[in-house]
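As you look at this complex, bear in mind that one protein chain is not there, while each of the others sits in place.
After this line comes chain A, so read on.
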Amino acid sequence: MPSPIDYRNVNENHFDAKPKPLDLLDFEPQNVFTAQIGEPLAYAERARKAFNAFGLPSSNKWSHKVFASPFSVVRDATVQLLTELNVRSEQVRSEPEPTGLILHGTSGCGKSTLLMQALGHCLENGWIVLYIPRSIDVINSSSPYHYEARTKLFNQPVISRALIQGLLEVNREALEKIKVDQDIVYGHQGQTFKAGGELSRLVVIGLEDDMDTVVILDAVMDQLGRQTEFPVLIAVDDYQCLYVESVYRDPQFFPIRAYHLSVPRMVLEFAIGQRQLSRGLVLGALGPLHTNHIAPVPLREAIGAELSWKDAAAGPYAERHKAHVHFSQGLKGFPVPAQVGVEAALGWYKTYVDGLVLHTRASDDFFLAKYTEASGNAREFNRALLDTMQ
């Protein structure tokens, strides 16, 4: 019968090494622009709170679950995007103008992660943030809807309420500083929110029972668009889902297009400048994983994304719906490189090695083999590192 182990007197050579604490810096402005390419930075507390409040994107972004704090590495594209955001935060518009900036690139190149990095950066810089991590959930008939004859759109009260709640949880301090600049009628019985009141109080009213959350979200976003004290970021992943035919059907069983739903319509109107966004921008990321909701040709042409071979071959005869053309005008594209870059991949790999995550003995051969197998694609590289049992 083997004797029980006394863990106070063990020979440490018989046991694996303990992972050393990573002590990552936070994703704060002073760290991002001085960090080396490939340096891992942890998402700050405000960003983690935003992800808890709004949710995470479709693909598993918390693949680093083995670590105490989720992190991502700084890439060239990160520095470029955050620089662009800093420039845009200073621009103040007096007239409605297009503000949409859409990330595009191959599947798995890191668009959603860049969006999350941008979100964290904006929160640390005092922006007001509204985040829709999975636009697919807005159009896949997974929440209640009803027709509103006044606006001729289909209202989505539960999604609007969730967005209002997230807005309040993440941006409460900023909302308390903003004063409403005109009387806002928010109830069907003529209930009015007087000018001069704090915007956070209007948001809290929206969370009460029997409130029209769609009207209140509209009013809050309009006020945020008019004010110039805080820049506003509306971050939307799977941006193409705002254009396509949704899974919803109307009472006559005709399909409902996404831009006839209240929440996608609001985002699109801000992006193309139909509604005023005085300071800030709409930052979207295409989501190629949803192959039954493909980005339409006018959107791809507006942002400079690659067309499918069929659309490219069709040329001027490819289908271009008038509404797609309208909601794509003025949008700018931000191409995300297909490859992560060797320095960024190396930083990522070293963090995994230090955290004792890999099943395989670490070596340069192993790193280069996996990087080459993945062709530098971020998702495939992560999968190659974690799923190998060599």
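Assume a residue touches a chain if its C-beta (ideal position, glycine included) is under 8 Å from a C-beta of that chain, and two chains touch if they have at least 3 such contacts; residues count from 1.
The rule is simple: contacts and distances are computed from a predicted model.
Student: Report the protein name recorded by UniProt for the chain absent from the figure; options are "beta-aspartyl-peptidase", "LicD/FKTN/FKRP nucleotidyltransferase domain-containing protein", "Small ribosomal subunit protein uS13m" or "Nucleolar complex protein 3 homolog".
Tutor: Listed in its UniProt record, the absent chain's protein name reads "Small ribosomal subunit protein uS13m".
Student: Quick one: say which of A:Pro4, A:Gly190 or A:Pro316 touches the chain that got left out.
Tutor: Looking across A:Pro4, A:Gly190 or A:Pro316, the contact with the absent chain belongs to A:Gly190.
Student: Out of A:Phe27, A:Phe71 or A:Tyr145, which touches the unshown chain?
Tutor: Of all options in A:Phe27, A:Phe71 or A:Tyr145, contact with the hidden chain holds for A:Tyr145.
Student: Check each of A:Phe154, A:Phe270, A:Phe334 or A:Tyr352 against the chain that is not shown and name the one that touches it.
Tutor: The missing chain is touched by A:Phe154.
Student: Which chain A residues touch the hidden chain?
Tutor: 140-147, 149-154, 185-188, 190, 215, 247-253, 257, 259-260, 265, 274, 322-323, 326-327
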